[in-house]
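With one protein chain held back, the other chains of the complex are shown just where they sit.
For reference, chains read A and B in written order, and residue numbers begin at 1 within each chain.
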Amino acid sequence: MNDPAGVDPIIVTRWLEFETDVGSVRDITGDVCEAVLGSGLEEGIATIFVPGATGAVTTLEHEEGLVRDLGDALERLVPEEIEYAHNERWHDGNGHSHVRASLIGPSLTLPFSGQSPVLGTWQQIVFLELDTRPRHRRVMVQILGE
Amino acid sequence: MNDPAGVDPIIVTRWLEFETDVGSVRDITGDVCEAVLGSGLEEGIATIFVPGATGAVTTLEHEEGLVRDLGDALERLVPEEIEYAHNERWHDGNGHSHVRASLIGPSLTLPFSGQSPVLGTWQQIVFLELDTRPRHRRVMVQILGE
Partner (left out) sequence: MNDPAGVDPIIVTRWLEFETDVGSVRDITGDVCEAVLGSGLEEGIATIFVPGATGAVTTLEHEEGLVRDLGDALERLVPEEIEYAHNERWHDGNGHSHVRASLIGPSLTLPFSGQSPVLGTWQQIVFLELDTRPRHRRVMVQILGE
């Protein structure tokens, strides 16, 4: 919690930490809102970034149906059970995880205004665990504002 | 138009508003350029953000052919007529809209220099209406610069 409150901060860094399950889609909206509020900044942007090649971040209406639909789409587009050169070389078995992560992307920048992220009513910020085993994840929220 | 011109602004917020048709791909380059120019900032970045779970933003050479090709690709990758758990639960009929939006993403950050966004000659900023009905859309342009 490195908050230089009161001295017109420009950049504030926060880390979210959590454990994941395989295939999980985690709603991190509350954590990001809290990070923005805690920064003391009124207006700006927050970059949410996944350091790691098998996780991704995007937005989604986080309800049970769509969580399943997004997972189904990823399995349809980048199936787990086809051949990956990555698996042949490294025997990780997570070639599909890497490709899916590159497709969705590790970074989301969203504006905030009045100390609150600008989001649609049914739009949540989600972290996608795309790896083949549960992971401990750290996601950075880099907040720039005034 | 909340432009604190003259006092070395760091952040300037603009909203774009428009009506959409189903499946439309709207060229918003001119609006974004105008927003950047109107901010009075010379150098920086602009984050274009869609508050809503069934719209998306990316870049595309905005010509009739590619607009059709991108739509065809989305229909091939995330077809409208397959089963979605979202539709079963909520009877919205727009499960595909949500999944497509998560795939493309709601946010685009682009640099500007000399008061103008840095874009390729044939590269336009586009808003994708992915929902199943015409919508009134508000898209935020959050401009950070000096």
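We adopt the following convention: a contact is a pair of C-beta atoms (placed from the backbone, for glycine too) under 8 Å apart; a residue touches a chain by one contact, two chains touch by 3 or more.
Predicted, not measured: the structure shown is a model, and the values here were computed from it.
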Problem set entry | Which of A:G65, A:G95 or A:P111 contacts the chain that the document leaves out | A:G95
Problem set entry | Contact footprint on chain B, counting only the chain that is left out | 10, 43-45, 58-61, 63-66, 68-70, 73, 77, 103-105, 108-111, 113, 118-120, 122-123, 126, 144-146
For this session: Write the list of chain A residues that the hidden chain touches.
Result: 10-11, 13, 47, 49-53, 77-78, 84-90, 95, 98-99, 101-103, 105-107, 109, 140, 142, 144
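Just so it is clear, only the chains that are shown with their structure count from here on.
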Problem set entry | Where chain A and chain B are represented by their mean Cα positions, the distance between them in whole Å | 20
